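The complex is shown incomplete by one protein chain, all other protein chains being positioned as in the whole.
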Amino acid sequence: MASIRVVHYLNQFFGQIGGEDKADITPFSKDGPVGPGTALAKVWGDDMSIVGTVICGDTYFNENLDTATEEVIALVASYKPDLLVAGPAFNAGRYGMACGAVCAAIQEKLKIPVVTGMYEENPGADMYKKDIYIVKTGNSAAQMRTAIPALARLATRLAKGEVMGSPAEEGYLARGIRKNIFHEQRGSARAVEMLLQKLKGEPFTTEYPMPVFDRVSPRPAIKDLSKAKIALVTSGGIVPKGNPDRIESSSASKFGRYDISGINDLTEETFETAHGGYDPVYANKDADRVLPVDVMRKLEREGIIGKLHDVYYATVGNGTSVANSKKYARAIGEELKQEHVDGIILTST
Amino acid sequence: MDLQKVLIITNNPIVKNIDNAEICFVRGDQRQVLYQVLNKVAGGHSLLSHPLAGSIKPEDNPYRSVVLSISITEANLSTLSMLEYCLGKVESGAREGMDSWRLNHLARDFQMIDRELLDNALQSLSGRQV
Amino acid sequence: MVKELEEVVDVPVVHVCTVVPISVTVGANRIDPAVAIPHPLGNPQLNQDEEFALRTSIVEKALKALSTDISEQTVF
Partner (left out) sequence: MQLELGNILVKDIQFGDKTEFKNGIVYVNKQELMDNIKDDRLAKIEVDIVRPGDDVRICPVKDVLEPRVKVEGGGQVFPGIFGNAEMVGSGKTNVLKGMTVLTVGKIVGFQEGIIDMSGPGAEYTPFSQTINLVILCDKVEGLPQHEHEEAVRLAGLKATRYISEIAKNVTPDETFTFETKPLTEQLSQYPDLPKVAYVYMLQTQGLMHDTYLYGTDVKKILPTFLYPTEVMDGAVISGNCVSACDKNTTYHHLNNPVIADLFARHGKDLNFIGVVVTNENVTLLDKERSSNFTAKLVDSLKVDGVIISEEGFGNPDADLIMNCKKIEALGIKTVLVTDEYAGRDGASQSLADANLLANAVISGGNANAIIELPPMSRVIGYIEASEIIAGGFDGALKKDGSITVEIQAITGATNELGFNRMGALEF
C-alpha cells in the first residue's frame, strides 16, 4: 500500500530559517521533512511520509492573513497531500494563530484532514479548536518529545479515517461538540455517585460544564490621551451615502470599513444609516449623532487626543446573531490591533 | 378577568381580542418576537411569562406569545441575562430551521398550543398587581 | 462585540450606548450612557451649537472612561 502523503507546515524558527529577524519571510516549500517533521517521520515509519514542508514567517503570516493563507494553500496543494500537519506551536501566539488558520483553510479548501498541536492557552487554540483537531501540548518546545508522538498518533487516526475517541482518550483539545455515548452506569446511578463525591469534597467531573458569558478583564487606562490614537466603531450602521457595501438593515452578514481621513463632519449629503431597527431620520440628518466624527476631529485639533484613527468600522446590531457579531468584532479587532490603536469608542443605538 | 393590563408580544395570529391586554403583533419568526421582548425588557417592562414556554423544540415552535407588564420600571438585569441565554438557544437552533412543509401541516396545532400556554400564563397572573 | 474588541485589540474600549443594562449584560467594562436610541450622541430638539456641546460632553466622558483605570464594570 502506498504510504499516506503528508505536508507539514512550520514557521521560520522550526523551519530552521532563523529567529525573529526572519519572521517576515514569505511562504516557500521544501521537499521532504524539516526539523520536527523528521521526528514525526521517525514515528510514522513507512505508513505515512512527509512529501513536503511549507515554511512561512510568523510576522508575515499574521500581518498578511489573506494573501499568506492563499500562498500557503497553493504550496500545500501542489504536493497533493492526504493530510496536513502544522506545528506543534506550543505557546507561541502568532505561530499558533498561523497553524490554526492554515489548518482551517486547508480543511475547507482541500477537504483533507488537518491536525496541529498547541498549549491550551495559546490564543490560536481558543480561536480554532472548534474547527480543527488540536493536540494538547506543553507550553514550550522543551515538550517536543511528548508532543510529537501524540501529534503523530492523532494524525494517523485522522488520515485513516478512524473513529475519533473522546478528548481525554485521544489527547486533543475539546472542540465543544456534544456527542452521545453509552456510559457503564445509568444516569441516576451516576448522579448518586457524583452527589456522594461532591458531599465528600472529592473531585468530580460534571458531564455538562455550564457555558458562561465570559467577561473580559478591563484593560488598563490610556496613560496620555494627547498621544493616543483612538478608533471609532459603531453598531448603529453609519455608512457612506448610498451604502456602498450594501450592509443589510438587520441580521447583517458583513461589516463595513470606511476611510474618514480628511473628513471633519458627517453630513446629510455624505453619510446615512443602514440600521433598520430604529427611526433613521435623526441619524440620516446628521450621522455625527451616532458616530461623533465632528467632535473627535475638534478634540484632535485641540490636542486633547493624539489622533482619530482614519478608518472607522460599522455593523448593524439589529437582529445580528451573537455568533456573527462576535465574528465581526474579532475581525475588526484584528485590524485595529495591526494599526496599534490605543483605545476604542464603540457607539450603539 | 381582573387582570391588570398587560402587554403581549406575539406572532401568533390567533392571539387577539384579549381583555386587558395590549397586543403587539410581530410579523416574523419567534426570534423576532424574542428580540422585541429584549427591547421591551431593556426599556423597563417586566417579563411576566417565560419566553420559551412549552417544551416543544424551540426552533420547531414558530409561534410565540410572551407576556410583559405595561408599566415601566428600571430594567431588570437578571431577566436580561436570562433572555440572553434564551436568545442564545434560539439563535443556535435557528440555522436548522423548520421547513415550510411541516409548518403548513402543523400551523394550527402550533398556534393552539401557544395560545393554550398563553392562557395558562394569563390565568396564573390574574389578580396579580403588575 | 465590545468584549471581543477589548480582548482582541488589548486596549480599553468604552461603550457609548443608550440601554445601559444591555451593555452590562454583554460585558462592557467601560460604559458611557447616551441620549436616546435614534440619536445616541445628539438631540434634534437642541440648536446646532447646543447639540454639539452635548455631543462633546458625551465624547469627553468616553475619553475620561478610556483614561481611567477600573477593576470592574463601571458606568461613567
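All chains are identified by letter, namely A, B and C, in their written order; residue positions are counted from 1 within each chain.
In this section, a contact is a pair of C-beta atoms (placed from the backbone, for glycine too) under 8 Å apart; a residue touches a chain by one contact, two chains touch by 3 or more.
Values in this document were obtained by computation on a predicted structure and should not be read as measured data.
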Partner chains on view for the chain not depicted: A, B
Which of B:15, B:33 or B:47 contacts the chain that the document leaves out: B:47
Identified contact with the non-displayed chain, of A:42, A:160, A:198 or A:301: A:198
Residue ranges of chain A at the interface with the undisplayed chain: 130, 164, 166-167, 174-192, 194-196, 198-200, 204, 206-212
Positions on chain B contacted by the hidden chain, ascending: 47-58, 60, 67, 79, 82, 85-86, 88-89, 92-93, 96, 98-99, 101-102, 105-106, 109-110, 112-113, 116-117, 119-121, 124-125, 128
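Keep in mind that, in the parts below, only the chains that are shown with their structure count from here on.
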Where chain A and chain B are represented by their mean Cα positions, the distance between them in whole Å: 36
Separation of mean Cα positions, chain C and chain A [Å, integer]: 27
Touching two or more other chains - residue numbers and ranges from chain C: 19, 25
Junction residues of chain A - those touching two or more other chains: 213
Of all residues in chain A, those that touch chain C in their complex: 213-223, 225, 228, 230, 233, 235-236, 278-283, 285-286, 288-292, 294-296, 298-299, 304-305, 315, 317, 325-326, 328-330, 332-334, 336-337, 341-349
Chain C residues within the chain A interface of the complex: 1-19, 23, 25, 27-30, 34, 37-42, 44, 51-52, 55-56, 58-60, 62-63, 66-74
